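Take a look at the structure below.
Not every chain of the complex is shown here; the ones you see sit where they belong.
To keep things simple, chains are lettered A and B as they appear, and every chain counts its residues starting from 1.
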Amino acid sequence: MTVDEQLHDRQFVRTFFTTPTAVEGEDDSAKMLKSAIGLRGMQAPDVWVPDNEDATAPNMRDEGAGNIIDVIAEDGADFPGEIHPRVVWHRDSPGTRYQGFQHMLEIADPDNGAVEHIDGFVIPEVGDVDDWKKADEFFTIVENEHGLEEGSLAMSVIIESGSAELAMGKLRDEMGKPSNNLQRLFMLVDGEVDYTKDMRAITPTGELPPWPELRHNTSRAASAAGLIAVDGPFDDIRDVEGYRERMTDNQAKGQLGIWSLTPGQVVEANKSPLPPRDGYWLAEIDGREEELTEEDGVQVYDGDRLSLEETADGYRLRVGSDEQTLDEEGLKEELLDVFAYVPSLSDIVDSMAEFEAAKEAGKGAIAMTRAATVRIDGVEVEVSSDRMWDEATYQALQTPITLFQDVYENRPDQHEDLADLYGEDVVERAMNVG
Amino acid sequence: MTVDEQLHDRQFVRTFFTTPTAVEGEDDSAKMLKSAIGLRGMQAPDVWVPDNEDATAPNMRDEGAGNIIDVIAEDGADFPGEIHPRVVWHRDSPGTRYQGFQHMLEIADPDNGAVEHIDGFVIPEVGDVDDWKKADEFFTIVENEHGLEEGSLAMSVIIESGSAELAMGKLRDEMGKPSNNLQRLFMLVDGEVDYTKDMRAITPTGELPPWPELRHNTSRAASAAGLIAVDGPFDDIRDVEGYRERMTDNQAKGQLGIWSLTPGQVVEANKSPLPPRDGYWLAEIDGREEELTEEDGVQVYDGDRLSLEETADGYRLRVGSDEQTLDEEGLKEELLDVFAYVPSLSDIVDSMAEFEAAKEAGKGAIAMTRAATVRIDGVEVEVSSDRMWDEATYQALQTPITLFQDVYENRPDQHEDLADLYGEDVVERAMNVG
């Protein structure tokens, strides 16, 4: 047995979408649940979380547990993603823990007809690993009482305390011990608002700190224990650009999933880790990226942060506010640092196929070259970059393809969207490579 | 028992001020101690550290121990902060450890009259957790020999080695074991100069590396074990702006305290985590912040990094060296990323009271809106941002208020300064919210 491999059906989770379980003052307190369970395609998350904790008022949570049962029993069979309700829990409150246990016992009762469509539960506010074991023990009791297979209900946790962050470093040692069933663990989800409170952090404007170390440690724990790392909510819903930037930053840390608060965020987050339809060149200057536009095979830069002119003895290049005089060789080297190519899904499939062919022909490593003619202020320059691919490079760059394949296999409701996005042909090649 | 909560009187320590215990060549070697113990108000630190280690020459340390006793026995009763002398210690030197023990034994002798005003000792150069236990055992012996209550002397440590950084991850597991009294732990203080030596780091100019991971791990350990995180000395005493920036960076990591080398630094560090008297708007461009000035209710930007003009079909906006043509919607979105509001103490109290009222009225979440008219190059634009507040947001943003209340309760000598700073009315409301 190795915990290096994911233990659950889904190898990847892009989206973790929460919905209040009972809203006061509506005709039907389950209205939002009923709306959410009807989502399909790119609007439907990989994991849907009926949220009987923070999103639901404390006095509505018993009613919320009932709504979860009713709505999932009725329509859960057709929901295209996994379903993991969140119940209440707190490392410092035995009363809250007992309430969460009671809700799990009720929701998971087969007589209520919902549990066959439920994949697990989400436990918030966990503390050290002994606290995680208390939750795990309740799962075991629930499974035993209801005649469910031991370990069949997945457990996911919200990391929102320093003690939980430290606990993640111990999972690999604790999972598999005879007295627990921690192999049921599935997702490690950061919860930055409560984490900020627990760490007692202050920012002048009240915005959340970026917490890069927390996100690294979550991703590392997921890697070491065969779990899935998910980032917390991005609460400025109008800031689509900011949400995208956060996802790009997360992906570079190996945290490929993120919380979504609206179907609009779900669409963004379902698409974000997938490679683009068309490859493109970009210029990166002073930490900002600008996409180049293609005109007749030439990549044209028409922004303001770069300027170039030919002089009597070479070139005058300005990058941001930094001007230099360069010869042709120097110019090309400098531009290598400015321009980069973002490969499309099709490009990645091509490169992988090329490496596979080379490997069969007995070569351990090949150079992959990417070249373009770039035009800046009317001056054209050839730019090219080489990268050596060996087995390790091949495997490291395979992640977006593996993710694509996992999505395709588990989300038939997104096949049409994927075909629209990439074309049938590219989809088929992507499913057969690797 | 939970270690999630602070175990000591002070829930927050803003300032950790060290003073040499014996200076050679002065008429009175205790002169600096006598001066420091007389500090009051904003010049007096939350924690005063008579420093019988690095700040005092090795051949003066026995005399220094005597000076600590004399000065504290005489004037300790009136000192407004806590008193934690630092003694010598080294993970690799039994001789140094024994000397530190002897000094503690002497200083804590009730017959010498100082210990009743002493809250604990600071132990530098600790190594792995077994080394921390050696120090803890000496505290226990000192307490036992002198008939002091077991655990009554707080122990704080300086983190200045990789092994001590790792030890912080184990505190929660080790505290509370029958064979130690590690619950006496109080402050985790980073010591970046020696840490840099221990990590063997090199920078071209010799300046200290920023060590963001160390500071994160210190703050996290404090959070997990109910302790207080304090950053190390900032040794360019003339660079007030740099000291402030370091504190802002620390606060975003949850490290709310910092070492102070002079009474001037103490004043800065006592004020830094407190919200400002007046809220203000700022522009953040290329990582630099500029405060806007208010004129007749309009927020005026008069710096050089932003320019705006109306064009026939919209707006031309320059942010740093980046120019864009935008319609009104696009302009507002772009400016949302540029401008942010820094709330005053009074603003925070208002927002908390507003949320408390909404909660009583049965609402779990409310939108807090902040709007302003901003003028750039004579062009006026409406800027507004929403933030959803729920229970978690409320608690996360409460930290500066909790800190304010802790300061107010524990530092009567600063009441006048606080009233001068904020007005009696705001102080009173801040003490009654939350």
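In the analysis below, contacts are C-beta pairs under 8 Å (C-beta built on N, C-alpha and C of every residue); 3 or more make two chains touch, one makes a residue touch a chain.
What you see is a predicted model, and the numbers here were worked out from it, not measured in a lab.
Complete-complex copy count for the single protein sequence, taken from this structure file and not limited to the 2 chains in place, is 3.
Here is the rule we use: only the chains that are shown with their structure count from here on.
With centres set at the average Cα position, the gap from subunit A to subunit B is 34 Å. Every residue of subunit B that touches subunit A in the complex is listed here, in rising order: 2, 4, 169, 172-173, 212-213, 216-217, 219-224, 248, 251-254, 256, 273, 282, 286, 320-323, 333, 336-337, 340-343, 362-364, 385-388, 390-393, 395-400, 403.
By the touch criterion stated above, subunit A contacts subunit B in their complex at residues 24, 54-57, 59, 91-92, 127-128, 161-163, 165-166, 169, 191, 193-194, 196-209, 213-214, 235-236, 238-239, 241-242, 286, 288, 303-305, 320-321.
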